[in-house]
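Take this structure, written in structure tokens, and hold onto it; I'll ask about it next.
Coming up: chain A.
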Amino acid sequence: MHATEETLWSLALYGLAVLSLVALMLGLSYALGQQRRSRATDEPFESGIVSVGSGRLRLSVAYFVVAILFVIFDLEVVFLYAWAAAFDAVGLAGFVEALIFILVLLAALAYLWREGALDWGPRQRSLERTERER
Partner candidate 1 sequence: MTELPVEHGLLFAAALFCIGLVGVLIRRNLIFILMSLELMLNATAFVFVLGGALHGNADGQVMFLMILTLAAAEIAVALALVVHLYRRYRSLDADRLEAMKG
Partner candidate 2 sequence: MAALLLWIPLMPLLSSLLLLLAGARLGERPVALLGVGSVALSALFSLAAILSFSASDGVAWGIETLPWFSALGLEVGFSLHFDGLSAVMVGVITGVGLLIHLYSVAYMAGDADFARFFAYLNLFVAMMLILVLAGDFLLLYLGWEGVGLCSFLLIGFWYRQPENGYAARKAFVVTRIGDVALALGLLILVQQFGMLNIQDSVDQARQLWPGSDLAGWVALLLLGGAVGKSAQLPLQTWLPDAMAGPTPVSALIHAATMVTAGVYLIARTQGIFMLAPQVLQLVALVGAMTLFLAACSALVQHDLKRILAYSTISQIGYMFFALGTGAFSAAVFHLMTHAFFKALLFLAAGQVIMSLHHEQDTRRMGGLLRPMPFSALCFAIGCAALAALPLTSGFYSKDAILLQAYAQGGAGFAWWLALAGALVTALYSLRLFVRLFLGDCRTLPEPDNRPLLCWPLGILCLLALFGALIPQPLHDVFSAAPQAHVPLPVHLLVLAMPVIGLVAGIWLLLRHRDWRQAFATGALARWWRAGWGFDVLYDWLLVRPLLWLARVNRRDLADLPVQLLVWTSRICHQGLSRLQSGRLRHYAVGIVGGAVLILAVVL
């Protein structure tokens, strides 16, 4: 218990150091910097050039679809990792289970493919079409 407290003390010390460093930097820049405000002062610093337009570009919806698909399919790999780690222990039964898992995923993939969620560009049907119709 004693040891733990010691480590914690050092952790607290570390946190304190970080906080004071940040405070120092912000305080120094406040003290040393210009106190004058102009139109460009609040802008993000872009090599002195006043920025044009919004920084938020509208992305194509296709990006969203792919992003969502990526999130989902990427995560399934986690389960396969777990299986791989225990491959010897679970044996044939584990293999069958993993196979079922993959097959279900495959079915989903087939559905997505038929739906056109994987198509890129003009042939993209599902969301693109709805976009067009608006």
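How were these picked? Simply put, all candidates are chains of the complex that A comes from, given by their letters.
One rule holds in what follows: a residue touches a chain if its C-beta (ideal position, glycine included) is under 8 Å from a C-beta of that chain, and two chains touch if they have at least 3 such contacts; residues count from 1.
For clarity, every value in this text was computed on a predicted model and none was experimentally measured.
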Query raised in the report: Touching chain A in this complex, which is it: 1 or 2?
Result: 1
Report task. Provide the residue numbers of chain A that touch candidate 1 in the complex, in ascending order. Result -> 1, 3-4, 7-8, 61, 64, 67-68, 71-72, 74-76, 78-79, 82, 134
